[in-house]
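Every protein chain but one is kept in place in this view of the complex.
Think of it as A, B and C in the order they're written, each chain with its own count starting at 1.
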Amino acid sequence: MNEMMISKKTTNIVDINGVLVGTDAIVIMAGPCSVESEHQILSIAKALKQAGASVLRGGVYKPRTSPYSFQGLGSAGLPLLKTAGDETGLRTITEVMDPRDVELVSRYVDCLQIGSRNMQNYTLLKEVGRTSKPVLLKRGIAASYFEWLNSAEYIWAEGNKNIILCERGIVSLRDGLRYTLDLSAIPYIKSITDSIYRGYPIIVDPSHGTGLADLISPMSKAAIACGADGLLIEVHYNPSESKSDSYQTIDYQQFNGLVSQIKKLAPVVNRTTLV
Amino acid sequence: MNEMMISKKTTNIVDINGVLVGTDAIVIMAGPCSVESEHQILSIAKALKQAGASVLRGGVYKPRTSPYSFQGLGSAGLPLLKTAGDETGLRTITEVMDPRDVELVSRYVDCLQIGSRNMQNYTLLKEVGRTSKPVLLKRGIAASYFEWLNSAEYIWAEGNKNIILCERGIVSLRDGLRYTLDLSAIPYIKSITDSIYRGYPIIVDPSHGTGLADLISPMSKAAIACGADGLLIEVHYNPSESKSDSYQTIDYQQFNGLVSQIKKLAPVVNRTTLV
Amino acid sequence: MNEMMISKKTTNIVDINGVLVGTDAIVIMAGPCSVESEHQILSIAKALKQAGASVLRGGVYKPRTSPYSFQGLGSAGLPLLKTAGDETGLRTITEVMDPRDVELVSRYVDCLQIGSRNMQNYTLLKEVGRTSKPVLLKRGIAASYFEWLNSAEYIWAEGNKNIILCERGIVSLRDGLRYTLDLSAIPYIKSITDSIYRGYPIIVDPSHGTGLADLISPMSKAAIACGADGLLIEVHYNPSESKSDSYQTIDYQQFNGLVSQIKKLAPVVNRTTLV
Partner (left out) sequence: MNEMMISKKTTNIVDINGVLVGTDAIVIMAGPCSVESEHQILSIAKALKQAGASVLRGGVYKPRTSPYSFQGLGSAGLPLLKTAGDETGLRTITEVMDPRDVELVSRYVDCLQIGSRNMQNYTLLKEVGRTSKPVLLKRGIAASYFEWLNSAEYIWAEGNKNIILCERGIVSLRDGLRYTLDLSAIPYIKSITDSIYRGYPIIVDPSHGTGLADLISPMSKAAIACGADGLLIEVHYNPSESKSDSYQTIDYQQFNGLVSQIKKLAPVVNRTTLV
C-alpha cells in the first residue's frame, strides 16, 4: 500500500464554504465546548483565527449525560456563533440534535455536527442528508467501523455527499482515561475498498478522545502522523472557567504550541497546513 | 440485603393500560421484530395471547444499521398493530425514533419504546417525557448504569414517571455472541439507593441480548431468577420467514415452552405470572 | 434444541475424589478467599459442610495485582487446607500458579485451580495436563469462548480430561461493577458442537463475577437457571475480617440462605443438588 496514493486517489473532498477538507492541507477546527456569551465566542474566535484555525466550533445544543447539567444556550447561541464566524472569517460548526432544528441551524452555520450519542439516530441522519450542508459525523463510543460507515451511508443515500468522519474515542478499560482514542481507524478505513467507505475525510477529536488537556498535543501529532485530515480541538481562554468539559480544554498558549508543532510535522508526512 | 423487600419497597409500578409492571407478577411482552402485514401481526397476537403474553411488541419504524435494509412499514403499520391489540386484548408497544412521531404513535399504542441506539437521544427522551404514556427505555450497548439512569431521568424530569428499564446486552468480546447480556444489572440497580434510581421496573430482552434463538429460554429463566420484572421476546410463526432478526426469533412451540418454564420458576423466586 | 438433552448427552463428568461434577446434581464449592489459619479454615469448613457444600476452596498462593498485597500463606497453607478437608469430608481445591508447585499441590488437594490471570499460561496448563488431578479452568477476563476452549485443549492434549470450566466475569463498562458476569457463556458453550468443546462441565463464580456480596445470591440463582453445573462461592465467618476480597465474600447466614434457594430452584430446571 502506498498510503498517500490511496489517500489522494480516494478522498472525497468536502467544501466547508471555501475551506476544503480532504486535500493535502490539514484543517484545524477549534473552539469552546459551549457558546457561553457573545464576548466569549468572539474573543476565542479571534485568538483561534490568529493561531491558525480554519473552522470555529461551539456547542449551542449540548447533549449532557444528566438533564440537570448546563444544556447550552440553545438557538439563542446560533447568532452569536455566526457573528464570531463572520467577524473573523472562520467557518462555523455546531452540533444539531433535533431533526426539527436542522433547517434553522443550517441558516447559521457552515457545517453540521452529529455527535457520538446520535451516530445511529437515523431520523436525524436522514434530515441532515436532505440538506446540502457539510456534515461532521462523530463515531459512536461503541460503534464498529462497519456501523459507522453505514451511518454515513444514511446521509449519503439522501443525496448529501459532503461527509467528514470524526474519531473521538471508544469505550475503554476505564482506568485513568475515559475513552480509548482509536487512531488505527484512520489508516484502516482509508485502506478498505471492499466496503461502503466512500473516501470520506477523517479528522480526530483528541479532546473528547482523551479527556485530558495534557494529552491533546501528543495525540494531535499522532493523529496527523497516521493520516488524519484534520483536528477538532476544545479551546477556551480560561479552561477552568468553561461551563463544560473544562478538564479536556486547552488555553491559547497550549493551542498556539499545538498548531506550531502540527506545522512542523505536516511536511514530514507529505501534508501541508491551511494556516 | 433482603432482595424481595428492596424490590417490593422501591419498585415504581408502571400501568400499561391495566397491565401492571413492577408488581410480584412477571409480565411477558412478545411479538415479531417487525409488523409485516395485518395477517402476520394478528395471527401472532392470537397465539401469544393464548400462550400467556400480556403485551404485544411489533416494530413499525425499524432502526437498521444499513439504510438499504428493510425499514419497517412506517406509520402504515400502526393501525395494524392497534387492531391486533384490540382483537386480542393484548396491550401494545412499538419503538418510536422521531420526536415528530411521538404524538401519532401515542394515539395507537399503549407503551412507547426507546431503542438502544437512541438511549441518549435527548430530544426524543424529552418528547416522550412530555406524554403520559409508559416508556420502555432500552439500555445503550455501551451505556454505564449511571448513563442509563440519567437517560431515564430526562424522561422523569419532564414529568412522565411511567418508565420501565430494559437490559438488552452490551458490547462484548464478540466471539460467538454479538452482545453480552448483563443480568447483574438487575440486582445491582435494584440495590442502589444513593443514586437517581427511582424504583423503575427492569425487564430483559434475551432476543437482542443473545442474538440466538437457542439461548432465549435459558437466559429468560436466568433473568427471572435474578429479579427481572418481565421479558421482551421476539416471536414469529416462522422465524426463518421473518424480515428481520430471524436468527434470534423463536416460534410458537418454543414460546409456549418458555412461558411454561417461567410459570414453574416464578414461585421459587417469590413471583407470580400474569398469565 | 432440547437444552437438557444436550447437556446430558455431552457432559464429560469430572470426578473430584468421589464428588461428580457434570451430572444432574449441582455441586457447590465454597470457602474463604485465602487460607488464613488452621482455626479459620477448619471452622469455615465445618459450617460449609453443614450448609451443604461439597468442595472447600481456599487460596494459599494468591495472585494479587500488587506485589505489596497479602500474597497468601504459600505452601504452608496446604496442610491446613488438607486437614480441613479430611476432618469434614469436603473435597478441596486451591489455585496453583507455578508449574514447579504442581506436584506438591497435587499431594494436598483434590482439584487444581487455574486462575483467570493464568488462563493462557501454557506452561502451567501443560503441567497440570500431565497430572490426573481434576482441573478447574477459570476464564480470562478478556478471553473469547474460542480462546478459553483452546486453553482447556492444552490440558486435554496432555492427557488430562478432568476439566471443569468456570465463568468468573469479563471486562466490563466498569461503572458500579468491576466485571460483567457472562452467563450466556453457559448455554452457548453447551450448544456448540462444531468446535473443540468436549462436554466440559461449567460452573460459575459469582463472587469474582460481581464483586459485591449482595449480588451473589441472585446471580447464583441465575447461573443455575441457565444451566450451570455448579457454583464457586467465597464465604467467611466474618467477611469484613477477610484478608482479601472482603467486599465479595458472604457470611454463613447468607450462604445458608443461598443454598436453601438453590435447593428450591434445582428441580424447576430438572436438576438436583448434592446436599
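As a working rule, contacts are C-beta pairs under 8 Å (C-beta built on N, C-alpha and C of every residue); 3 or more make two chains touch, one makes a residue touch a chain.
For clarity, every value in this text was computed on a predicted model and none was experimentally measured.
Screening A:24, A:182 or A:251 for touch with the missing chain picks out A:182. Set against the missing chain, the residues C:24, C:147 or C:251 yield one that touches it, C:147. Residues 63-68, 97-100, 117-118, 120-124, 140-142, 146-147, 150, 153-154, 157, 171 of subunit C touch the missing chain (whole complex, contact as defined above).
Panel shows subunit B; residues 171, 173-175 of it touch the chain omitted from the view. Although one chain is not shown, part of subunit A still touches it, namely residues 1, 3, 142-147, 170-177, 180-184, 186-188, 191-192, 209-210, 212, 214-215, 217-219, 221-227, 261, 264-265, 268-269.
Convention: only the chains that are shown with their structure count from here on.
Measuring from the averaged C-alpha position of subunit A to that of subunit B gives a distance of 35 Å. Residue positions 171 of subunit A each touch two or more of the other chains.
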